[in-house]
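Got a structure for you, questions after.
With one protein chain withheld, the remaining protein chains of the complex are depicted in position.
Moving on to chain A:
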Amino acid sequence: MKILVTVKEVATVEDEFEIEGTEIAEQYLGADLNEWDDYAIEEAVQLQEDGIADEVVTVTIGPEECEQTIRQALAKGADRAVRVWDDSLEGVDLLDVNAKTEILSAVIEEEDPDLVLSGVQAGDDSFAATGVSVAENLGYQWGAVVNHLEHEFDDDDVASVRRELEGGVEELTEIDLPAVLTIQTGINEPRYASLRGIRQAQRKELDVKALADIGVDESTVESELDLTAMYEPESESDATFWEGSPEETASELGELLRDKGVAQ
């Protein structure tokens, strides 16, 4: 079985930051592997270690800078990576779900995997829609918010999963392959990349493709959704902020707890 994992490098924001126009000013931004994708990569690598997957390929939409993050995935055990980037993507504020769908679908079609694992959501734009959208676009089956995947496949073509619903309820579902599963945190324990893995990752294939290479028209990246403003949410906080040394603030809290009669 061949597995493809969608990997995104997400922007992280410092506690204190400033907004310039519709973006967070660059100096307050960091970059990291999307938390949910880390679990998706781990699941794919475990499927490979269990002898179920023959090959694990990652696909990323992103500029050259994000290769460091892609190498992380390779260091954890993915076999090779595809990165899609193009000048036309450079100035895009917000790549919407449709654009991501078109780009990822084109790569997936070319790779023809049996299973696509993708994170439930990206920590920066939090759309939580791309995996399902890609599945529908390709005529694949899908499952959103999967927190368990049975590592035994019925005749190689049915995946047994658990979908994590609200309120501590899990849904037990069987899904025909090929399928896209969006992977929820907690499904496994993502590994740290070993030094050996990091060394090996340097030699693994990382294929860079432009939109034309995968047959996607540049106009695809023009979003129908226009990000028009970004601001810090107006604080609705009417909290009492206790000031002072840790000793003083702890004592304020202690007093509150005694007042409320919940601690002696």
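Heads up, the rule we're going with is that a residue touches a chain if its C-beta (ideal position, glycine included) is under 8 Å from a C-beta of that chain, and two chains touch if they have at least 3 such contacts; residues count from 1.
Operating definition for what follows: contacts and distances are computed from a predicted model.
A single chain of the complex does not appear, and UniProt lists its protein name as "Electron transfer flavoprotein subunit alpha/FixB family protein", one of "Hydrogenase subunit", "Acetyl-CoA decarbonylase/synthase complex subunit epsilon", "Electron transfer flavoprotein subunit alpha/FixB family protein" or "Dehydrogenase".
Although one chain is not drawn, the whole complex shows that of A:6, A:46, A:130 or A:220 it is A:130 that touches it. Interface residues of chain A with the unshown chain, by the touch rule above, are 11-13, 15-17, 19, 22, 24, 94, 96-98, 101, 123-133, 135-137, 141-145, 162-176, 179, 185-186, 189, 223-233, 235-242, 246-247, 249-254, 256-257, 260-264.
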